[in-house]
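Only one protein chain is missing; all other protein chains are in place.
Going by the order they are written in, the chains are A and B; count residues from 1 in each one.
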Amino acid sequence: MSKQIVIIGDSAAGVSAVDAIRKKDKESKIVVLSDENFPSYCRCVISDFLAGKVTEDKLIYRSNEFFKENNVELKLSTKAIKVDPKKNRVVAEDISDNKAEDKKARSAKLQFDYDALLLATGASPKFPDLKGIQKKGVFGFRTIQDTKDILQFVTMADTACVLGGGLIGLKAAYGLKKRGLDVKVIIRSPNVLSQVTDKTSAELIQKRLSENGIEILTGRDVSEILGNGDIKAVKLDNNKVIACQIVIAAKGVRPNTEIISETEIKVNEGICVDEYMKTNIPNIYAAGDVAETFDVTLNKPSVNALWPHAVDQGKISGANISGDSIKYDGSLGMNSVEFFDLPLVSMGIYKESQNHETLSKIYNNDYKKVVIEGNRLVGAVLVGNINHSGVFLKLIRDKIDISQIKDRLLNENFGFADIRDLIKEEERIYVK
Amino acid sequence: MKKIYFDVEKCLGCRSCELACAVSHSAAKELEKMISDKDKSLPRIKINFSKDKNYPMSCRHCKDPKCVSACMAGAISKDEKTGQILYDEKKCVGCWMCVMVCPYGAIRPNKKVKIPVRCDLCTDIGEPQCVKACPVKAIVYFEESELEKVKSKK
Partner (left out) sequence: MPDVTKRSVDPATQQVLKHIEGQPIKTTWDRHDEMQPQCGFGQLGICCTNCYLGPCRIDPFGEGAQQGVCGADADTIVARNLLRHIAAGAAAHSDHGRGVAHALHLVGKGKIHDYHIQDEEKLKQMAKMYDIKIEGRSKEEIAVDLGDKFLGDFGSQEGPIKFISRAPRKRIEVWKKAGIIPRGVDREIVEAMHRVHIGVDNEYKSIILHGMRASLGDGWGGSMIATEAQDILLRTPEPIRGTVNLGVLKEDQVNIIVHGHEALLPEAAAKVVKDPEMIKLAKEAGANGINLAGMCCTANEVLMRHEVPLAGNFLQQELAIATGAVEMMMVDIQCIMPGLIDVAKCFHTEIITTSEKAKFPGVTFIHFDEHDAINIMKSIVKKAIENYKKRDKSRVFIPKDKKDLVAGISTEVISCILGGKYLNTFKPLNEAIINGRIRGVAGVVGCNNPKITHDYGHLTLVKELLKNDVIVLSTGCSAIACGKAGFLQPEAAFEAAGKGLKEVCEAVGIPPVLHMGSCVDNSRILIAACEVLKAGGLGEDISDLPAAGAAPEWMSEKAISIGFYFVSSGVFTVLGGAMPVLGSQNVTKFLTEDMESVCGGKFAFEADPLKAATLMIDHINKKREALRLRPMMYQGK
């Protein structure tokens, strides 16, 4: 029973869905639409591309051959603009000549009928509502194209301001610093990474960034971007003016849900899905940064826009599209990042609160914290030595009763050996 | 597939496996020579210790590998034919996602050269060197099905 499957998005979720479908089903027709002009690439690596650490060819996640081998019709520069669940149809437009002003007039409307649809449309940077935000030299930092555009400006610039101190902001700052620019990160919160990790670890990272020449201005916001056409400076809310030629807007991302705005598909923060990654329309699935899934640490639906989750969700949607009924075991916030040789891992709940017990220790740049709810681990933060951090993730995900090992959690070498008796051994390791 | 298994009852924690592993993955292939390398190769197997016992650990080459999904650089993949988890050093950017998701703590960063350290079963040599190195035969290498036989014999 051959079907027609349409996948919108060729990044982590889309690609892993293809993998999963083709594992079972070699027959059905698969069409993948992407509004970008590059084959599937490693989105999270663009900061290394910006930094000059890797070349463009190294960014490739799945080459065009992958799609060919899997008998997938890959349509690049094809922007889906509307989903019509009643007609089981996606309407898209060719944006390959999108530089022209009258692109709408020039682009031809395309239609793709489907038996099953996967929405893996990802997310887009949020641009703050600021005077001057439309000026040349203001960039988001999400795509290869963004990076290339920034790189064009880098040669002529000496200073860049990054608005926002989240992961994307800091990664952009890091990349620009490596390119030799003066970089200032302007953050409204009192410390960097406030949506990613706790204060102590954030301060360690912040210190490391400052030591390496990235200036961090906390508790500040930009009130205006100055310049005629090109950027000359940004003006802060304290009226201080910082001269700069590049501004990166890194105030978070927003799930790309416009194309279903006229449908009955339920959207909260992201597209709501059930545990099979299905939306409220039976033949429409969503996965990746656009999907809102059940967060196992928060115990409620949430958008956890993270590469590993996108891959897992894509895999599950793909399998279920091909007739399986596999349940997704939920997502959680988790991040691993390294700045100037200082690695940070943060997962689950990292903030202190009355409902949670936290244990932590710090020694120079080595920091470890665990967050406990009742007899369960719900969060962990590691800086410096991040060995064995996956063991914490296992404890969190599998909701293991940790009361027996609580006193060992912060040990330098706390690892799998300590939890072996508490879990089901999925892979055999030990003879006895 | 053939995998590495450990006998906790036998392991003395001598760490011979660690040394043999690091040496066999070094350029010099000799402990006395590689020890002065600036960027030393690191052991991909580690002995963990818990409650009076030693637990050697190396990559399990999982059936459902978390590291493969997590690798945002596409450097880790699973060879569907052999079941082995493969790693492409050239693609790796040292983001440590694999470290964060490995439930066994079997991958860790080599901070100096910014690549994760994980077992490749010494495929290029043919036989895992840790197995050969273990003085008390606490590390064995065979099919999972054979493991069951060994277990029932005891």
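Convention: a residue touches a chain if its C-beta (ideal position, glycine included) is under 8 Å from a C-beta of that chain, and two chains touch if they have at least 3 such contacts.
What you are looking at is a predicted structure, and each value in this text was computed from that prediction instead of being measured.
A.B. asks: Kindly name the visible chains that come into contact with the excluded chain.
C.D. replies: Counting the whole assembly, the omitted chain is in touch with B.
A.B. asks: For the chain left out of this view, which of B:4, B:42 or B:122 touches it?
C.D. replies: B:42
A.B. asks: Which residue from B:22, B:62, B:75 or B:100 sits in contact with the chain not drawn here?
C.D. replies: Of all options in B:22, B:62, B:75 or B:100, contact with the hidden chain holds for B:22.
A.B. asks: Which parts of subunit B face the unshown chain closely enough to count as touching?
C.D. replies: Here the touching residues of subunit B are 14-16, 19-20, 22-23, 31-32, 35-36, 40, 42-43, 132-133, 135.
Here is the rule we go by: only the chains that are shown with their structure count from here on.
A.B. asks: Can you work out the whole-Å distance between the CA centroids of subunit A and subunit B?
C.D. replies: So the centroids are 29 Å from each other.
A.B. asks: Quick check: in the complex, which residue numbers of subunit B touch subunit A?
C.D. replies: Result: residues 3, 5-9, 48-50, 53, 55, 57, 60, 62-64, 66, 69-70, 72-74, 90-91, 93-97, 99-109, 111, 114, 140, 144, 147, 150-151, 154 of subunit B touch subunit A.
A.B. asks: State the interface residues of subunit A toward subunit B in the complex, per the touch definition above.
C.D. replies: Result: residues 12, 16, 42-45, 48, 53-54, 58, 60-62, 307-308, 311-312, 315, 334-338, 341, 343, 345, 347, 386-391, 393-394, 408, 413, 415-418, 420, 426-432 of subunit A touch subunit B.
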